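For this view, one protein chain was removed and the others were kept in their places.
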Amino acid sequence: MDFLSDNAAGVHPAILKAVADASGAQPRGYDGDQWSERLDAAFSDLFGTAVKAFAVPSGTAANALGLAACVPPYGGVWCHSEAHVDVDEAGAVGFYTAGASLMLVPSPAGKLTVDALDAAAARRRGDVHQVQAAALSLTQATECGTVYAPAEVAALAGWAKARGLAVQMDGARFANAVAHLGCSPADVTWRAGVDMLSFGCIKNGGMAAEALLVFDAKLAETIPVRRKRAGLMPSKGRFAAAQLLAMIEGGLWLESARGANAGAQALAAAAPKRLLYPVEANEVFLRLTPAERETLRAQGFGFYDWELAGPDAARFVVRWDQDKAAIDALAAAIARLG
Amino acid sequence: MDFLSDNAAGVHPAILKAVADASGAQPRGYDGDQWSERLDAAFSDLFGTAVKAFAVPSGTAANALGLAACVPPYGGVWCHSEAHVDVDEAGAVGFYTAGASLMLVPSPAGKLTVDALDAAAARRRGDVHQVQAAALSLTQATECGTVYAPAEVAALAGWAKARGLAVQMDGARFANAVAHLGCSPADVTWRAGVDMLSFGCIKNGGMAAEALLVFDAKLAETIPVRRKRAGLMPSKGRFAAAQLLAMIEGGLWLESARGANAGAQALAAAAPKRLLYPVEANEVFLRLTPAERETLRAQGFGFYDWELAGPDAARFVVRWDQDKAAIDALAAAIARLG
Amino acid sequence: MDFLSDNAAGVHPAILKAVADASGAQPRGYDGDQWSERLDAAFSDLFGTAVKAFAVPSGTAANALGLAACVPPYGGVWCHSEAHVDVDEAGAVGFYTAGASLMLVPSPAGKLTVDALDAAAARRRGDVHQVQAAALSLTQATECGTVYAPAEVAALAGWAKARGLAVQMDGARFANAVAHLGCSPADVTWRAGVDMLSFGCIKNGGMAAEALLVFDAKLAETIPVRRKRAGLMPSKGRFAAAQLLAMIEGGLWLESARGANAGAQALAAAAPKRLLYPVEANEVFLRLTPAERETLRAQGFGFYDWELAGPDAARFVVRWDQDKAAIDALAAAIARLG
Partner (left out) sequence: MDFLSDNAAGVHPAILKAVADASGAQPRGYDGDQWSERLDAAFSDLFGTAVKAFAVPSGTAANALGLAACVPPYGGVWCHSEAHVDVDEAGAVGFYTAGASLMLVPSPAGKLTVDALDAAAARRRGDVHQVQAAALSLTQATECGTVYAPAEVAALAGWAKARGLAVQMDGARFANAVAHLGCSPADVTWRAGVDMLSFGCIKNGGMAAEALLVFDAKLAETIPVRRKRAGLMPSKGRFAAAQLLAMIEGGLWLESARGANAGAQALAAAAPKRLLYPVEANEVFLRLTPAERETLRAQGFGFYDWELAGPDAARFVVRWDQDKAAIDALAAAIARLG
C-alpha cells in the first residue's frame, strides 16, 4: 500500500543470488576480480559502443563523480531547476567539483528545452567575472515522471556541444525511460550526444550499486582516482560488480521497469483529469486537495505531498515489486474521489 | 596459497544471510529501516557507551569522513608516516576536508609515540602562517601489524587532548588488535581518549560496509550531511546496516579476527629471526632476499614486496578464512629457507 | 564622459598620501605595523562597537572570505538572484567555502523582502538530502542602486536570526547607502542584526584595499588563517591598512559618496520617466531604446547595456570624482531624448 519511494523496494532474487555467488575468496581485492573486470564489456554490449563502467554506491555518487570529471572547480552545470542534483543531493556536486555552480533553468514538466536554455544563457556573459558552464545535466526520466525522446535529447545535447559542454545524464530511472520509449539504450544516450550516464539500478530491484557509464573515454580518465579518493572504490569490488551484471546481463533491468511503468499507467488511467504531468515512467503526480489526500491516507495508502508542484500536489511512485492488488486498490480509491 | 591481502577474503555466511534477510520491501528508503535504526544501539552495547554509528562503503570513506568532521580545511592531522590515510587512500583526507594537511611523523614499527610527536611538534610554530593540527590519527592495528596497548593509546590521546586535538582511530584491523589485546573494545578506544573509530569489517569477513563510530556526540553532528553529500548514504541503507549488525551482534568480528591472528602467529613461529616487527595482528613482515621470495613464489605463495620497509621486506596477510593447510605449507616453506 | 564603472575612478589624494607616509622600513612585516594594529580600533570607533577588521585586496575577497567563516562546505547562502556574489564573482563563494551553494531569491529592484524569502524557503525541506542555509547575504546599496532602510535590514536579519543564519552584507557601495540614508553606519549594520560587512573603499576613491568588518567576534575567529591561506594577507600589510584608515578617519568615505550620489540625482532628475528603479545611491538605470543609446554614445558618453534588467535597459554609474560638467552634459543629453 506504500507508494512513497522506489528506494524502499525489495531486491530482486537474481541480484541476491549474484551476490551470494561472488562470496568466496578471490585472488585480489578492489577491482581485481572477474566480475569487476567484466563490467566494461557487459555495458559496452548493452550500449553497442565502448563504455567505461564504474560501480558506485549511490546515485548521488554517480552524478557527482561524473560531473566532477567534466566540470572544473570554477565551472558550472546547466540543469533543470527541479533536478535531483540540486534539490536532493545535499550539494554533492559542489563537494565533488570543489565548488562548481549549478545553473538552474526552470521549464515545464521537469523537461529542459532549447528555448529555456537559450533564455537562461542570454542573461549571462562570457567574461572572467562569471561562472562559465562546462556541462549540461539531463534527468531521464525526469523528476516529474516525464521522458525525453531521443530527438529531444539530441537537440539539447547539440545545444550543449555547440558551446563545448559535456552532457551528463542522471538516469536514476533510466530503465523506466527506456521501457517507455521502446528504443535501444544507445538511442537516447551516446547516439544522441550524451557523454556519461548514471545508470540507476537500486530503485529498480538492485541492492547497493549504481553504474556510472562513460561513453567518452577521455572524460573517464580521471574517474578511477576520483572514485578511490572519494572512498567509493570498494575493497571487495566484486559484490557491486556482480549486482550490476545481474541487472543487465539477462535484461532484468527492462523487465522490472516495464512492470513498474505499467502500474503507473494503471494509476493514471484512474484519474486522467488529475494528472499534473504526462505519466511516462513509474511516477504519477496528481492534483489532490488536502482532504482528498487525507481520504487516501486513511485507507492506508502512503505517498508524499509534493510542494515543488504546488500546494495541491501529491506524488505516487510505483515500485518494480509493487503488489498488483495494491495498485488496483489505489486506482479504485482515486477513482472514487471523483 | 594467497597471502596478498585480506581484501580478497571471502564473506562470512552469516553476513550473506543477513543481507538476504533484509531483501524484502521496506516502508522507507535511506536509513529509515529497522536495521539502520538499530545501529547506534548495537554499537553502543558493544562499546558500553553512547555511540553514533554510520555505515560507509569503505575504510577510506570512514577515515576521511570522520576526519572531515574534526578538521577544518585549514587544519592538519598528525599521523604516522606510513599511515594508510597518507600512503593508500589517494588523498581522500585532502578531498573530504577540502584541503587539510597530513602531518607525517616517522617512528619505528608503525607506532607513534609521544616522543616522536613531541619532536615533530617542536619543529612547528603556532602562528597564522603554519597549518595547525586539529586531530591525531592512530592506526590500530598499525600498518606494520603491531598493536597499541590501551595505555599507549591513552598516552597518545592525552598528548592530543592537551593540545585540543580530536583523536581518530583507523581500525581497518581493529578486530585483530582487540583479539590480540584481549581487552574490551572500550578499553582501547573511548576509555583511552579516542573520539572516533573506523571499525573495519570488510577485511574481516564482511562484504561491503564499514562502520564509522563516533564516541563524542558533538563531533558526530555534521556527519549525516557530509555522508549524504559524499554519496555515501545508500538509498537502501538496510543492506549495509544488516552487514554490520551481523558482524557484531554474535561476536563474529572477534572470532574471525582470532582465527586470522592465530594463522599469523603460526607463520611468525616459523621464522622468528626474519621478523621485521612483532607479530600482533594478522600481518607478518619478513626479511627475505629476492632469491628467497622467488623460491616462495615458485611454490605458489602470493605476497607483496614491501618497499616501505626496505628492499628485503615482504608482507604476508592471513585472512579470516585462510586455509589451515596453506598456512602450514607456507610456514614450512619459510622454515626451509633456513 | 565615462559612466561605465566606479572601478575606473581615480584615487583620492588623501589615500595616495597615506600610502606614501607608510613607505619607510618597519620593524615587522605582515600585520605587525602601527597601521594594521590600528585598524580594529578605527573601525570600532566608526561603528560604535567592537569590530574585527581585515584588509583584503578586493570586494570579491571580502565577500567570499567572510561567507566562508559563516557557512560550512555543506551549507547554503540565501541571496538575491542578481547579487554580485552570484553574478559577478566567478564562483568565489563556492571556492572559499569549498562548495557551499548560493540559493537565489528573485525580487523587485534588487531588494530582498521577507515575503520573497518565505516563498523561497517554503519550497525547501530541512532534511539531510537538501542543502541547508547557513547565511543570508544582503547587498547595500543593491545591484539596482536601491538602498535598504535600517528597518528593512532589521526585518531581513530578524528572519535570518530566527533560522540560525548569519547575516553578511556586501557593502561595495555601503558608503553611498549610508550617505543616502543619513543614518549612522551602525544603524544599518550591527544594530539591525548584520554580523559582517564588506566595507567598500575602492570604488569610492580607494586604491587597492577593502575592509572585511566582523561584528560578531566568534565569527571572526577563523578569518586570520583563512585570509593567510588564501594569499590575501599582504607581507607588507601597512599599505592596505593605511589606505583604509585614510578613508575612514577623516570622514572621506562619506564625503566622496555624497558627491557621487548627488551626481546620480542630477541624472535621475533629467529623466524621471525613464527610471527603472528609484535612484538612491550612485547608479542610475534607465529605459533607453537601442537608438537612444546609440545617440548618447555618439556624443561620447560611456555606459553599459544592462541585460539583467531587460533589452531596453542601460546603467550609468557616477564616480566620486566624476566631472561636474560631464554629469550636466549627460543629463542634458538624456533630457533631449524626450
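For reference, chains read A, B and C in written order, and residue numbers begin at 1 within each chain.
What we mean here is this: a residue touches a chain if its C-beta (ideal position, glycine included) is under 8 Å from a C-beta of that chain, and two chains touch if they have at least 3 such contacts.
The model shown is predicted, which means the values in this text are computed figures rather than measured ones.
*Asks:* The chain left out here touches which displayed chains?
*Replies:* Touched by the chain not displayed, across the whole complex: A, B, C.
*Asks:* Of the residues A:12, A:80 or A:229, which one touches the chain left out of the display?
*Replies:* A:229
*Asks:* Check each of B:10, B:76, B:234 or B:263 against the chain that is not shown and name the one that touches it.
*Replies:* Result: among the candidates, B:76 touches the missing chain.
*Asks:* Consider the whole complex, including the chain that is not shown, and state which of C:50, C:149 or C:208 touches that chain.
*Replies:* C:208
*Asks:* Of the residues listed, C:79, C:154, C:175 or C:225, which one is in contact with the missing chain?
*Replies:* Selected residue, touching the omitted chain: C:225.
*Asks:* Which listed residue, A:58, A:132, A:243 or A:282, touches the chain dropped from view?
*Replies:* Of these options, the touching residue for the absent chain is A:132.
*Asks:* Using the touch rule from the top, list residues of chain B that touch the missing partner.
*Replies:* 73-74, 76, 87-91, 94-95, 97-102, 104, 122-123, 128-131, 307-308
*Asks:* So that we can see where the missing chain sits, which residues of chain C does it touch?
*Replies:* 2, 4-11, 13, 16, 19-20, 23-30, 32, 56-65, 89-92, 95-96, 98, 202-203, 206-208, 225, 228-236, 239-240, 302, 319, 321
*Asks:* What residues on chain A make contact with the chain left out of this view?
*Replies:* Residues 72-74, 98-99, 128-129, 132, 222, 224-226, 228-229, 233 of chain A touch the chain absent from view.
Assume only the chains that are shown with their structure count from here on.
*Asks:* So which chain is the furthest away from chain B, centre to centre on CA atoms?
*Replies:* Result for max centroid distance from chain B is chain C.
*Asks:* How many angstrom between the C-alpha centroids of chain B and chain A?
*Replies:* Going by mean C-alpha positions, chain A sits 34 Å from chain B.
*Asks:* Determine the centre-to-centre distance between chain B and chain C, using the mean Cα coordinates as centres, and give it in whole Å.
*Replies:* Going by mean C-alpha positions, chain B sits 50 Å from chain C.
*Asks:* Please compute the C-alpha centroid of chain A, do the same for chain C, then give the distance between them in whole Å.
*Replies:* About 41 Å, centre to centre.
*Asks:* Could you pull out the residues of chain A that touch at least 2 other chains?
*Replies:* Only 89-91, 95, 98 qualify.
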